[in-house]
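First the structure, in the form of structure tokens, and then the observations on it.
Note that one protein chain of the assembly has been removed; the remaining protein chains are unaltered in position.
Here is chain A:
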């Protein structure tokens, strides 16, 4: 099956006043049509940067220094700006973390959804309004006529995120990127929001890239997982394979750090160390090496680290696999 989205050897750097941050380094992974993919990693591992690069909304300081992003075979990075603008919202759309601040504070939520619908559909004003009501009902916002007139500050975080999802799904995108969509929401609301995303995606055949640091949440929701560390993909495999037999030492460490109801707190283990400083010029080929319990001299040998298929559909980037 041809992938819906294929990221190939994508490298992104940021220019800061303290040096160049090598945020993504030859990053590669695919998303199949209709699949729910989890992108897992700790803060600073490059998950959001990847999403912004796909959407084409990286900020000014960022530079794409290599690679390509293919959407249905077409390289997004070579697309004309206008075509890319029109692609956003229809090809792929995004749901952000912090739903309150992700919405325009001084525009009614109905108008904000209507802006997106009107931009991509060319419907009449009346039809746009009807579509907004329909979208609000789809994300199960009670009393949509009244809520459409509300400002974000008048709605709860959960309702704001439903509005965000309605905006993202307004033009039936082929890919929905959800960047930590449940951050800052209480647990029951989190479950409801995840359920909503899953259900809407299944109904419309939309592929979902769920970006999260929460392995438990991803395991529950996703068909396949991509594990990121310091701007590299270290492992990518179907969820069951990752959970039952993690191959990369970082993935194994992550799994040991997830609390379970059965286990005791004492069994929890944090992954030792922290992400390397991505501004360093002497970053090792394996950026996990300095935290790795299995590090060997050959791990530090020069040359790029390859992401290799070690079993059907199971990729890992490690020179000393168990």
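Everything that follows uses one rule, which is that a contact is a pair of C-beta atoms (placed from the backbone, for glycine too) under 8 Å apart; a residue touches a chain by one contact, two chains touch by 3 or more; residues count from 1.
Everything below uses one rule, namely that contacts and distances are computed from a predicted model.
Participant: Looking only at the UniProt record of the hidden chain, which name from "Cytochrome b", "Peptide/nickel transport system permease protein", "Glycerol acyltransferase" or "Deoxyribose-phosphate aldolase" is the right one?
Facilitator: "Peptide/nickel transport system permease protein"
Participant: Looking beyond the chains shown, say which of A:49, A:76, A:93 or A:252 touches the absent one.
Facilitator: From the options A:49, A:76, A:93 or A:252, the contact with the absent chain belongs to A:93.
Participant: From the listed residues A:21, A:69 or A:170, report the one that touches the chain absent from this view.
Facilitator: Missing-chain contact among the listed residues: A:170.
Participant: Which listed residue (A:8, A:119, A:279 or A:294) would be found touching the missing chain in the intact complex?
Facilitator: Touching the chain that is not displayed is residue A:119.
Participant: One chain isn't shown here. Among A:12, A:53, A:70 or A:102, which residue touches it?
Facilitator: Hidden-chain contact among the options goes to A:102.
Participant: Touching the absent chain: which residues on chain A qualify?
Facilitator: Per the touch rule, chain A residues meeting the hidden chain are 55, 57, 59, 85-90, 93-94, 96, 98, 101-107, 115-116, 119-120, 151, 153, 164, 167-168, 170-171.
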